[in-house]
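What you see is the complex with one protein chain gone and the rest in place.
Here is chain A:
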């Protein structure tokens, strides 16, 4: 493995440095039919799950085939995507905001060959490389995070929970049988990178034990006031600590009764590790959405306070998600998102229909807002 220079000279690092050029211009990558008809689209239609057509004022059409992607993908797979784009789409392609892959062709007679090619491609283990779907009233890709692949603060894994869930819900990726689109998101800790706080169903990694304190190193590794200020419930205060050898060090004290294990202090201070095999697991949330269609956007709400991490396939979690999706599919009205449905029938009925246990953990107790989530009414269902 011999070092190969790019041309960068470490002796004069600022020489020939190019900065602030930003991304490449999008127009370089528009397929000709997109460039020609931009801003002049008249309507669209979903021909079948995963296949769209857009029709322009000029009469031009663009057919889009949408495929699932694992988001975490190799250069080798990206090269295969490029080969497909070269073969069928003059080298053009795009990715969606849910990390699906879209191949576009400019006439209907090119669609079948593209679809047939995509359907045939599988990994050695048997899974589809490019399953077609993700359109209309179904379940599209899961917006997710790094998990144990790359992050230091997760309480669960991203890629694994997502693969397990998409396998369980796969037929709904390739179908459009639901009352409305159903968005699933996943975040491996409550920093909630991504869309957990605003999705129909959300998988959230969660801790259940206060952090450990590495007193010997804390004052060397951490800016103590930052760790104190990082706590939403003010559970952290500065404290002197005596090490076993009698040395007194500046450190922190955590009031375990006030800690709800958010892990934000560990984000700020490496001496407060929090992850734990039995303590960590999954919270499930439901009922969020971001579109303004009919009703304003909604936050997702916590409906399952804890499911343990069950590697590698998280069966309790996927079965609970399945139960919620089926209850929603059979009971909700056309165009109703999960949150619209739950609010119409009442949350007491939601828990009954989804066969979920309601526990005290689900009652809000964070600051003033909590009061507004209790029921100031005699209106309830038995």
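Details
The working rule: contacts are C-beta pairs under 8 Å (C-beta built on N, C-alpha and C of every residue); 3 or more make two chains touch, one makes a residue touch a chain; residues count from 1.
Operating definition for what follows: contacts and distances are computed from a predicted model.
One subunit of the complex is not drawn; among "Biotin transporter", "Na+/H+ antiporter subunit A", "1,2-phenylacetyl-CoA epoxidase subunit B" or "Dissimilatory sulfite reductase alpha subunit", its UniProt record names it "Dissimilatory sulfite reductase alpha subunit".
Only one residue from A:85, A:182 or A:356 touches the chain missing from this view: A:85. For the chain missing from the display, the contacting residue among A:7, A:59 or A:244 is A:7, taking the whole complex into account. Interface note: of A:176, A:212 or A:249, the residue touching the hidden chain in the full complex is A:176.
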